[in-house]
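First up is the structure itself, then whatever we jot down about it.
The complex appears here minus one protein chain, its other protein chains still in place.
We call the chains A and B, going by the order they appear; numbering starts again at 1 in every chain.
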Amino acid sequence: MIDFVPDPNSPYLIDECKIRGNAERVVIPDDESELSSVVKEANRTGTNITISGLRTGLCGGSVPLGGILVSMERFSSMIGIGKDGEGYFLRVQPCVTIDEIVRSVQLKRIEGFSDITPNACSEFRSDKRKFFYPVDPTEMRGSIGGNISANASGARTFKYGPTRNWVKSLRVMLADGNIIRIERGEHISNGRHFDVTIDDVHLEFDIPNYDFNRSVKNATGLYCHEDMDLIDLIIGSEGILGIIVEADLRLTEWHPLISNIIFMPDDQSAISLIDDLRHDTIVEPEFIEYFDKGSVDLIRRTCLTDPTILRPPGYECSAVFMDMSMDNDVESRFERLFELVRKNGGDPGRSWTGYDQNDRKRMFAFRHSVPKSIFDYVASLKDGIPAINKMGTDMSVPEEHNLEMMSFYDSILKEHGLEYVIFGHMGNCHPHVEIILKDMEDLTKAKEAYGILAQRAFEFGGSPSAEHGIGKLKRDYIRMVYGTEGISEIRNVKSAFDPNNILNRGNIVE
Amino acid sequence: MSGCNCSGSCSSGSCSSGSCSGGSCSSGSYDNTLPPGMLAAYNLDQETADGILVYIETDGKALHPAVKGILGKAKEISSGRVFGIMFAGVSGKMLYDEIFSYGVDTLYHMRNSAVKEFQPPTFADAMADVSHRIGPASILFAATPQGRELAPLVAARLGAGLTADCTELEAEGRKLIMRRPALGGNILATIECDTFPQMATVRPGTFPDPIPEIGRKGTSFSRPYKATMEKRIVSKDTVDDDDDIGNARILISLGNGIRNRSTVDLAHRIAKKLGASVSCTRALVDKGWMPYSAQVGQSGRTVSPDLYIAFGISGSVQHMAGLRAERIVSVNKDRNAPINAVADKVIVGDADSILRSMLESLEE
Partner (left out) sequence: MKIIVLVKQVPDPNLVTISENGHLQRENVPSMMDPFGMMALQHALTLKKNIGAHVTAITMGPPQAEDMMRRCLEYGVDEAVLLTDRAFAGADTLATARTLGCYIKSRKFDYVFCGMQATDGDTAQLPPELSAILGINIYSYVSKVRIDDPLVMTQIYDDNSLEIEACCPAVVSFLRPPEDPIVLPSMKDFMDARKKSVDTLNAWMVGVPPGSMGSKGSRTHVVRIDTVTKPKKDTEYIDGSDSKSAATILIGEVKG
């Protein structure tokens, strides 16, 4: 176990939201017993413990506010493979990265894995089919523990849902240092009341009275509804109920996909193509992403200095990025797709298509180049490295309000005199509006506009925080969505698990 | 090997009309090569083949540094004589003493005043001709761009087996045992040829320079050769030698972790102050931030500095293949970057800002 007093500049005190916290100690336990002793001691003294994985979060969930920062970085083993009636599952420690999971499953690199069920490893290796873990949270270097705690989602959520859908069981260390295994389907609440005993640990509490908005992509607060599964309460709880020490993840059969980036004449035609595609039963898109004209222009600019990024065509365009299955029906899928593209004023010849792993990688790199392009753009305006460069929204709305929300983004941001581009998960009605911050004045204006936008998304029946979570940055939205009542109900759940309030203090609720 | 000297006369216009399309234009030369594997004219006598022939690359004034070690090795392992072949003008005579001092017994000084540049097929024809005359057991080249181009041309003419980029050579009598690293240096393949001559290119810097035996004598033949197939050179450009990363003792090397183009300029300024050179990974060449001549790796240059400071380099197999440094210091945000496993020191931090601070403290 490593235990040290961190330097104020230590990387352990910051995550990708760039807010810097503070801690008296950083502890890096080697195993569960060391972790347990740290937790027990903190529980006795009432010291705040902040759990950190690989610190790729965007809302400060792993940024410590005093106390002890426990880095789970040594819980980084892939444990094994099992198989049950629903198929194969992978058992991992929380600090395994998504990239490691994807690779070992794709390449079947499972040397040293244990059999969770008899002969699962050899069966998996010799299985002719290919498998994959279908959640693609964009940031592949993040930890699976962090992904589960935030219920991460991504482009592929359009078809496969968020992380929640792929967690079969969890081992969770509670604030008293005891570990319980929560298996999906074994602990269901009676209405809104839980009364469960797991491994000699007894938990009895009421879940909040609100219904977690499941009609849109949502990562705002604790998940809850009547007759819910205990495991779903832990998933997305941002570490306030317990520490994930092990997870079993479902795998699903892989099938070949073909990716297409379609260049449409303008934003309007791209959005309306997406509307046509969303529920099309012939094309059956696996995800749909949108790039407005401004994002394509920014990428084109960046390509001048970085030719490794696919260069957008020379003509003015917006773009739609979608994946579909490359099976025997691929020709009829394309025929239908061509029809829809033409109907909306596009040209099937103005597109890119790829199915080979590397070509698709390049297409995804194109998608991910938007944030970097914004950075480059702001840097070029300032002739240096900007301290701030953008603020990205993370709001989803129900489909029927998508167009209204889109025009609301336009009118509010224009009203505030802000420059912005829009791209992202339009299939889920969850675009990322990237507000370009050229100076501090922009930041003030953007903060104000952001609040108005989040409020409207909520009024439309959407979520003000659709995938990044709440962490310490977005607690205001908990109040907006669930009110004071909701906050105290969440606190009650937390006290049932963590009576001394030591775990990840400050996440979701103060 | 004649009839293919198309220089000047073969316009692309006439090419498309078919007059120069493979089949017709070069049909004359096919007679020499068909059927494949039956280059009868050059088949060496398998019983008597002996000695080692080394291609002595020069720039007309001096030996290529990579040749010396190969000559030393050839002297050490040859069961017979060591032959050298050099293409040079009159000034090549100035090099005789040096060449003999490294162990060459017989030197073929190939001369044709009309040939000014490295002309691969012409040189290969001449070399195949000399090989036929002397019947060496082995032929060695330095794996420089020239050597890597010329060796296969000669090998195909002789129907000989050729192993690229060897890092170890051994001999058992006339038999040559060649070893070369593959897959980024993670495996070492031992390769043998089943006919004479046995051919290999040798990675530059593999063998130490031999101690010259001053005053050692050898035989030299000045031999004219025919220009058979030439390329017409429009212009020639030489990159400034100061920045030759191949000879640098200290390299500041930049990888994909460098986020800003301006950092590249910082690195050059730091290098100047520290007497270092700047190299990079393929990613930065692809981005157009650095020239190809600065690229370290499988498809770039092999470097062997005393100190290699890797900024934002993850250390792909391809990159590491070109790196044989005494000491490696890695600056990387990612503690688990593969390069860190072979580094002597790792600084976990942001490459861009650390370079900036370096320049600031150097300028203070």
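We take it that a residue touches a chain if its C-beta (ideal position, glycine included) is under 8 Å from a C-beta of that chain, and two chains touch if they have at least 3 such contacts.
Note that the structure is predicted; figures quoted are calculated from it, not measured.
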Item to complete: May I ask you to name the displayed chains that the omitted chain touches in the full complex?
Response: A, B
Fill in: Of A:Asp211, A:Asp356 or A:Glu510, the one touching the omitted chain in the full complex
A:Asp356
Discussion item. Just to verify: which one of B:Ile56, B:Met86, B:Ala151 or B:Val296 makes contact with the chain not shown?
Written reply: B:Ala151
Item to complete: Can you list, in ascending order, the chain B residues touching the missing chain?
Response: 1, 4, 6-13, 15-16, 18, 20-26, 29-30, 32-37, 117-118, 120-121, 124, 144-146, 148-153, 155-157, 159-165, 181-195, 229, 231-239, 241, 244, 246, 250, 274, 276, 292-293, 298-299, 301, 307, 309, 316-318, 321, 327, 329, 331, 335, 340-350, 353-354, 356-358, 360-362
Worksheet entry | Residues of chain A in contact with the chain not shown | 7, 9-11, 103, 106-109, 111, 258, 260-262, 310-311, 331, 334, 337-338, 348-354, 356-359, 362-363
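The rule is simple: only the chains that are shown with their structure count from here on.
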Worksheet item: Approximately how many whole Å separate the CA-defined centres of chain A and chain B?
Response: 49
Worksheet, complete the sentence: chain B residues touching chain A in their complex are 260-261, 283, 286-289, 334, 348, 352
Worksheet item: Can you list the chain A residues touching chain B in their complex?
Response: 11, 141, 305-308, 379, 385
